[in-house]
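Every protein chain except one is present and positioned as in the full complex.
Think of it as A and B in the order they're written, each chain with its own count starting at 1.
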Amino acid sequence: MAELDKDTLMAELKEMIVEECDTEVEADEIANDIRLVGEGLELDSLDALQISLAIKDKYGVRIEGGPDSREAMANVSSLADFIIKAKQAS
Amino acid sequence: MSFNVFLSGASLHTSLGFGLEEHANELRSPSADLLALPNKIKLPIQLADEDAPEEIPYHLVARKPLKDTETRYFEILEKVVENCLSTSGLSEEELSHTGLYLGTSSSDVCLIEQNYLDELKNDENAQPLNLYCSMDNLGAHLRKKFNLSPLGMSANTACTASANALLYAAAAIKSGRLKHAIIVGAEILNITTAYGFQGLELLTQTRMRPFDARRDGLVLGEAASAVILSAQKPSFASIELLGGATLSDGYGMSAANPDGSSIARVIRQALKQSNVSAEDINAIKAHGTASLLNDEGESEGLKQVFQTLPTITALKPYIGHTFGASGLTELLILNACLDAGFIPGTPGISEQACSKLGITLNQTSQNMENPVILCNQFGFGGNNTSLVVRYG
Partner (left out) sequence: MDRKAIPIIAASGIEYPANEEPDFKAQIKQVFGKQIRRIGPFIQMALIGAADSVRAAPLPEATNVYFTSGSGDMDVTIDVLHRTVRDRQIPKPLSFVNTVSNAACFYLTKYFSIGGSTSFVSTREFALESAFFQAMTDMSVLDVETALVGSVDILTTPDTTHRTRVGSAPAEELAQGSHWFRLARSDTSATPIGYLVDTSIFKDAGSLIDHLKPLLSANCFITFGNRADSSNSQKMINELGAQEYQAQKQPAGHYGTNCGQIFRDYLHREDTSASQLLYVQQNEQGHLSAVLLAKD
């Protein structure tokens, strides 16, 4: 896969979140830095698992449980950084 | 109005063995092996993902290796029901008026998976669920096979299913609609449950340690169990279902409220319905799934109801989480142990106490005669159930 452009990736992730979590907001309404779980987009731990699985399916990047995953799952921007970093490392 | 209905003809098959005696023998002085992670097994369908584990720990029912899904499924369940009916002492005529209440979460999904897998081998465009769909297919099969009453039903309320089946049947007996009922708990290996729980990251790779600081999830388990419920007290010592309650919780789909409020509420209602006070409870059989949230909710709930906690035992470390079958199966394991005069313990589990929970499980088997016991079950979909039983 060609190197991922962060902006493109963030746009894809927003579409993915809307699709997987069935959110009321549209993809382009999700800010890059809005919190995903809890206050913010108001997703929960089940949504987080759903997103992790979709990311693994689409990008082959595994987000394991633990502090790293919480950090990665903070917002769309941090998710994109995590994926880019994991892709570069592999 | 309390139920005061009695259990007889208890029959069960878990990883510990078949029948009451084998369970009591294993649990009297349990060996360390019994609490270790069970053998890993190869599931009938392997994940395509290269780094997915090929094998997964699973408490299979004893002496029933995995082969021929359909034959195995019916053999396990029919044998447990047959054993229950034949030891119940009920006549053929009485059996024809005995209603069957089945409690299961996964129902016959292992057959559905196998059917789809077989059809895919011949046709890559085969459709899943190419069969008559009912949550009561197994119940109907057993009613027919054993010439039971046409009355009865399946309860599918996730992990509380067989505990709820017991409550529904108890109400039917109390109301006079049935004289006897047979309650069946069934949970047989299937990949939906196995991979589903893997996806929820609720499976441990170490050991199942409820209420322990080191707890990190559950182990999957199979079980089949059956018992007769009647209004009349049998001539031998037995379990009496004094009462119970099931209440719905809108807090979360996959966990009870961790503040304990919904669990305290269902325990209080169960005690009230059974005409028993918290001080009368001699022992508690915890749900204890060793998941972070469930154990939090359960310990909070218990502490809100009990000023001094009685002996608390948990049985899932031995047999795994048998989901819909767990309510009845764990009750019948208690029955087996109480027949032998003791309440089982789980050496080493919760030894490293979690300060947040403040619950220590019974560590060694404890002699106990005629106790009153609270049995907890909590399930997905916000379904919480507590039973109150008395042995004697």
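Heads up, the rule we're going with is that contacts are C-beta pairs under 8 Å (C-beta built on N, C-alpha and C of every residue); 3 or more make two chains touch, one makes a residue touch a chain.
Since the model is a prediction, treat every value here as computed from it, not as a measurement.
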item: Given B:Gly9, B:Gly152, B:Gly345 or B:Pro371, the one touching the chain that is not displayed; value: B:Gly152
item: Touching residue (missing chain; options B:Arg28, B:Lys42 or B:Arg177); value: B:Arg177
item: Which of B:Glu26, B:Glu187, B:Asp249 or B:Asp295 contacts the chain that the document leaves out; value: B:Asp249
item: Contact footprint on chain A, counting only the chain that is left out; value: 20-24, 46-47, 49-50, 53-54, 57
item: Residues of chain B (touch criterion as defined above) contacting the omitted chain; value: 1, 45-49, 52, 105, 109, 112-113, 116-117, 120, 127-137, 139-140, 144, 149-158, 164, 168, 171-172, 174-175, 177, 191-192, 195-196, 198-200, 245-250, 253-254, 273, 379-383
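Quick note on the criterion: only the chains that are shown with their structure count from here on.
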item: Computed distance of Cα centres, chain B from chain A, in Å; value: 37
item: Interfacial residue positions of chain A with respect to chain B in the complex; value: 44, 46, 49, 53, 56, 62, 65
item: Chain B - residues contacting chain A, complex; value: 49, 51, 199-201, 252-254
